[in-house]
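The complex appears here minus one protein chain, its other protein chains still in place.
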Amino acid sequence: MLIVSCPCCGVTAEETEFHAHGEAHITRHAMDASDEQMETYLFMRKNPKGVHFERWRHQNGCGKWFHMARDTATLEVFGTYSAQTLAPPEDLLAEIDAKRPGWRDRA
Amino acid sequence: MSTRLATGGRLVNTSKTVTFRFNGKHMDGYEGDTLASALLANDQMLVGRSFKYHRPRGIVAAGPEEPNGLVNLGEEGRFEPNARVTTTELFEGLTAQSQNHWPSLEFDVGAINQHLSRFLPAGFYYKMFIHPRPLWKHVYEPIIRHSAGLGRAPKTRDVDTYEHFYAFCDVLVVGGGVAGLEAARTAALSGARVIVLEQTAHWGGRTPVDGGDINDMSAQEWIDATIAELAAMENVTLRTRTMGSGVYDHGYVLGYEQLTDHTSSKSGPRHRLWRIRAGHVITATGAIERPLSFAGNDIPGVMLAAAVRDYVVNFGVSVGDRTVVVTNNDDAYLTAIALKHAGLDVPAILDARVLPQDSEVMAQAKALGIRVLMGHAVSSVLGGKRVTGVAVCSQAGEGAVLEEISCDAVAMSGGWSPVVHLWSHCGGKLKWDTLNACFSPDPDRAPLGADGMQFVSTAGAASGVFALDDLLNEAFAAADGTLRCLGKKLPRDATASQGERREEAPMAPVWLMPQGASVKLREKAWLDYQNDVKVSDVRLAAQEGFVSVEHAKRYTTLGMATDQGKLSNINGLATLANALGEEIPSVGTTTFRPPYHPISMGAIAGEARDAAFQPLRRTALHEWHEANGAKWEPVGQWRRPYAYVRGGESTHDAVMREVTNTREKLGLLDASTLGKLIVKGPDAGKFLDLLYTNMMSTLKIGKCRYGLMCNDNGFLIDDGVVARIDEDTWLCHTTTGGAESIHAHMEEWLQTEWWDMKVFVANVTEQYTQIAVVGPNARTALERLGGMDVSKEALGFMEWADGEIGGFKVRVYRISFSGELSYEIAVDAGQGQAFWDALMVVGVELGVMPYGTECLHILRAEKGFIMIGDETDGTVIPQDLNLHWALSKKKDDYLGKRAHLRSHMADPNRWKLVGLETTDGSVLPDGAYAVGEGNNANGQRNMIGRVTSSYHSPTLGKGIAMGLVLHGPERMGEVLEFPGTDGKTYNARIVDPVFYDKEGEKQNV
């Protein structure tokens, strides 16, 4: 069972306080989208062995959504960060680059 | 015979006799005994029958690795099967019964199986019972179920209570032997928060039995001093009778504390499951001695050498008067020496090794006059229900008997295996240690924690370090390394405790005794006692192609019993490797999974049983409902009254009465469970326009509007009435199940997609008791209570107002889910009961009756109102339900709008909502399917629709239903066939789904 640090309220707690909500940084498509874009938006999800960016909610806590960068194989948590962003922060990406060279090619 | 010695027994209090019963027989033991030591003291060597062949089996070990000594422990509410005698502490009044025999332990009919063992090889059940297949369910399985199994299942409820406990520490040390204590002492010196768990009732592990001084004190003195030192430290928690059961991700460890199992008075919880989060875990779990594989190694009286020593030293119990020791290492000599010191006879030590010179313990043994036969082995053990002697042979040969030595016990040692389970649970890998012929933790491939760094270390024998001096140094180093991982420092003057050095001769791996043992001997050489797996079975598995260790394990069931192969795994792997002609490390190990040792189901459940099994949500009127005949309906975690049943009335009658009364007079519904979300902010209108399919921003203050919500897949997820409270505030009603999920849904979009919007949401569902006052007399009732103007002119249909009624501060919504004149009135929940009481009193003359959820359903179905969860199932879109009117065409975007254009959503062949009426007035089975022309690929009739809601309507005097039907709205009047699960076929006509008051006149008065 993971331990997770909520970047919104600052609490570090076990996984039972949280809920995972799948892949992060999905672009919402709406009326002007093609069928292919809609299919990708609604259904296509990554399932990497390794670095993954996820949406989580501090459900039994402050109730806020946030993002987490995690290794799905080793369960190492690289970091958590705000949900109000379109991409992971640069310093976190640099840290992941250092720890998992070449991960971007596999992602 | 096994018996209690006149002296000795460091753990027993010989001044305190404890009486217990085994198989109905009264026996005596001492305080401090385990059930195993007490049974042996009463010469009860035979404790059970084996699983498959029903062979007589005796106690083999002295700890949790014991494979044979399993009993049904206790009675009635405290009955527990498969309790291990070696880990069960004796207490006054304990009762135990041996398992897996009939009619008795001494005489067992099933023992015929052992004579059939040639016909019951590995995989017998797989081979035998696969054909013919139908026989499995009705013939084979019931017979096998009856004859298989160890303990009995409990028949009465568990009377004990259980609990969890969340604990946090920097360093968790699992194991309170000298290595664990040294590691804990070292870690604690840094100021780190340390928890130490010891599975037994005693600190110090094996060392007090095995001997050796530490820091120039006896082992026991050092242990006592160290415990006193640790107990005095604020940062240390010590716990005996608490097993480290499993190591999980990110430093999560389960500890299993047995609180009352060892006592006669059972007050307080029985077990406590420690849910520990540790910065770093040090497993100092020791090692387990391996049996040797020789013929007859399962005959009662054959025991692990260290266990024989434990019984003598710890409990003053002799396993036999004459004990032959058979070994491949020095450690077993300690047993011979201990037996001699206790005045018992050791006719010979059979040592499989051939050594150039005597080691320290060999010289000691010889000095005590013990005959030591090097290069010798057991050809076979003589005896049936008890050892009577051993036939001696050369280890190098094929088993030719050189002599027979009479004895009543055999102490065997095949070397020691570190307990690597906890290291391995969370991904720690192992390496093969050639010197000690065992798998030990590979520190280069440790379990990794949340930060990607090592979070488990091992100390002492668990690391594969066995000598006392080395082991203490290693434990100190393990703790030091752990502290460095945690960024903590040892005081500069901290040093490791110094253990006494003892020179030992190296052990020699022996996987079969003698090494060239014939088939006949191999068939009697047991690997797994509990599951009855022999050397010959593993060889057969290899021959038949089960070359993977995981496959061979499952085929032979080696290591799959309740002891999970603590004694058998390494011997089994070595046997498999030999049969395959491979090296042991290349065969590898099976997977170690928690728990280390079985833990109770009660401990896992904790407080979650009976009333606390799961949370039940209650409205403020719950007690009133209960006192007034409510039949409960679970709605999520809520309990809502299904109907209020009066004396002499069936539930169905009650529902019919409630419907008729509400239509004709006055009904009250507790609608408090419906979700109420306040949405406020400058962008609230814009936000709600995106969430609902219809337009909410244009709703006038004081007005209500029914709204639909889809997810972005286009599927309907919720519905409810939205009220505009003021310029920037809306109140959204959700379904009962939707209060939390729709609140989360709103927050999700606000926080993760439209975070620039200025909107706040608050869930105020439970702030209010909401009562629906429904029926032709509703207005009169409210007027008689007095207060605000509730006339049609002042408060029209689909309007709301704040005010006072009967002295209560209320918010009144004129909305109707029944088609009747209806007011939904919200009052602070703390006033809910009083307001309900006031309505019931004023309603007496107006024919008031409370009504439940089934009545609510019938009222809404008569009106053709859909219900989320009945008409929808996560695959239904508004268009399917003819709700086009609620899909705004003016809005550029809302959740689900684009998805509705996808080809499958726009498919004209989607099933659509219609009303259904049986041709004979009966009630259609809920969920029944309509069948059409032709068959599908499976030869089943093609389905063209299904029933989504179905009730008997007392208003119309017939069955009414709604359903989704292919081209339904275009097929009005057509009669469809609905085959029921009762064998009957129901015929129903497609009709308009609004059965009652189609013009909506009754609700708008």
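Should a chain be cited, it is by its letter among A and B, assigned in written order, with residues numbered from 1 in that chain.
Heads up, the rule we're going with is that contacts are C-beta pairs under 8 Å (C-beta built on N, C-alpha and C of every residue); 3 or more make two chains touch, one makes a residue touch a chain.
We take it that contacts and distances are computed from a predicted model.
**Q** Given the options "ABC-type dipeptide transport system, periplasmic component", "Lipid-transfer protein", "Sarcosine oxidase subunit gamma" or "ABC transporter permease", which would UniProt use as the protein name of the unshown chain?
**A** "Sarcosine oxidase subunit gamma"
**Q** Under the definition given at the start, what are the shown partners of the omitted chain?
**A** A, B
**Q** Of the listed residues B:343, B:384 or B:682, which contacts the missing chain in the full complex?
**A** Of these options, the touching residue for the absent chain is B:682.
**Q** Per the definition of touch given earlier, which of B:99, B:186 or B:237 contacts the omitted chain?
**A** Answering carefully, the residue with contact to the hidden chain is B:237.
**Q** May I ask which residue of B:201, B:368, B:453 or B:616 touches the chain that does not appear here?
**A** Only one of B:201, B:368, B:453 or B:616 touches the chain omitted from view, namely B:616.
**Q** Tell me which residue among B:93, B:268, B:384 or B:980 touches the hidden chain in the full complex.
**A** Only one listed residue reaches the unshown chain, and that is B:268.
**Q** For the chain left off this view, which of B:311, B:768, B:865 or B:951 is in contact with it?
**A** Answering carefully, the residue with contact to the hidden chain is B:768.
**Q** Quickly run down the residues of chain A that touch the omitted chain.
**A** 8-11, 13-14, 16-17, 59-64
**Q** Using the document's contact rule, name the residues of chain B that touch the chain not shown here.
**A** 161, 163-168, 193, 234, 237, 267-269, 272, 275, 277, 606-608, 611-612, 614-620, 637-638, 678, 680-682, 758, 760-762, 764-768, 807-809, 828-834
Keep in mind that, in the parts below, only the chains that are shown with their structure count from here on.
**Q** Could you give the separation in Å between the centres of chain A and chain B, each centre being the mean of its C-alpha atoms?
**A** Roughly 28 Å, centre to centre.
**Q** Under the definition above, what is the set of chain B residues touching chain A in their complex?
**A** 248-252, 277, 448-452, 712-713, 744, 747-748, 751-753, 755, 892-893, 897-899, 902-903
**Q** Could you pull out which chain A residues touch chain B in their complex?
**A** 1-3, 14, 21, 28-31, 33, 35, 38, 41-42, 55, 57, 59, 63-65, 71, 74-77, 83-84, 99
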